[in-house]
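Every protein chain of the complex appears in place save one, which is left out.
And then chain A:
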Amino acid sequence: MATRLMFENSCEVGVFSKLTNAYCLVAIGGSESFYSTFEAELADVIPVVKTSIAGTRIIGRLCAGNKNGLILPHTTTDQELQHLRNTLPDQVVVQRVDERLSALGNCIACNDHVALTHTDLDRETEELIADVLGVEVFRQTIAGNILVGSYCAFSNRGGLVHPHTSIEDLDELSTLLQVPLVAGTVNRGSEVIAAGMTVNDWTAFCGADTTATELSVIESVFKLRDAQPTAIVDEMRKSLIDSYV
């Protein structure tokens, strides 16, 4: 189910939040309504954590993560790192990386199996991503843009990319990621998909400016209409418990 919301009069929901299958990070805003919307939707399924990164509120664009781990820039303070480690479940590995490109949310787009990264990312960082997030890493561009993390948003079930992506690019990315992809917009024609919305396997949050057409496209490509959150989380939990035994 896709929800429309705003952060302090801004429709760029993906900038101020990070949503994965195992946790949700939310920025500390002036009013509690942003946090309450996430909490109302997700509280009984996954932990919703209020945090800042490097003292800023643009947490969605600074960090990259999936259900296996969370990668943070080197500007993250020790106290924030400790807060995240204390509030996130133990299966999620919290790691800070020393990387020249510190806006990791703009450089890395990932789901639980595959990650697309900025072409200029360090090799050590790439290895760290593969290690911490447990994904296969591909260096790619989307519609000629190297900031893959901002121009596409994908989950385990589908993906939305920059509207000017050519059909060949779309097919290539689709085979790489193994999910159906659609080129579309969010927030009344904004091309920066990942800044305008945030998504996981059963729910999505978009800016309040998103038109009904865009919303229906999102719901169909990410398969959100019939999604049952408890089923997905239980399945995930079962597979995690199996791995201990």
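Here is the rule we go by: a residue touches a chain if its C-beta (ideal position, glycine included) is under 8 Å from a C-beta of that chain, and two chains touch if they have at least 3 such contacts; residues count from 1.
Everything below uses one rule, namely that contacts and distances are computed from a predicted model.
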{"item": "Per UniProt, the name of the complex member that is left out, chosen from \"High-affinity nitrate transporter 2.2\", \"Probable ribosome biogenesis protein RLP24 isoform X1\", \"proteasome endopeptidase complex\" or \"Cysteine dioxygenase\"", "value": "\"Probable ribosome biogenesis protein RLP24 isoform X1\""}
{"item": "Absent-chain contact - pick from A:Thr56, A:Gln82, A:Thr119 or A:Thr175", "value": "A:Gln82"}
{"item": "Absent-chain contact - pick from A:Lys18, A:Arg96 or A:His118", "value": "A:Arg96"}
{"item": "Chain A residues touching the omitted chain (full complex)", "value": "77-79, 81-82, 84-86, 90, 93-98, 100-102"}
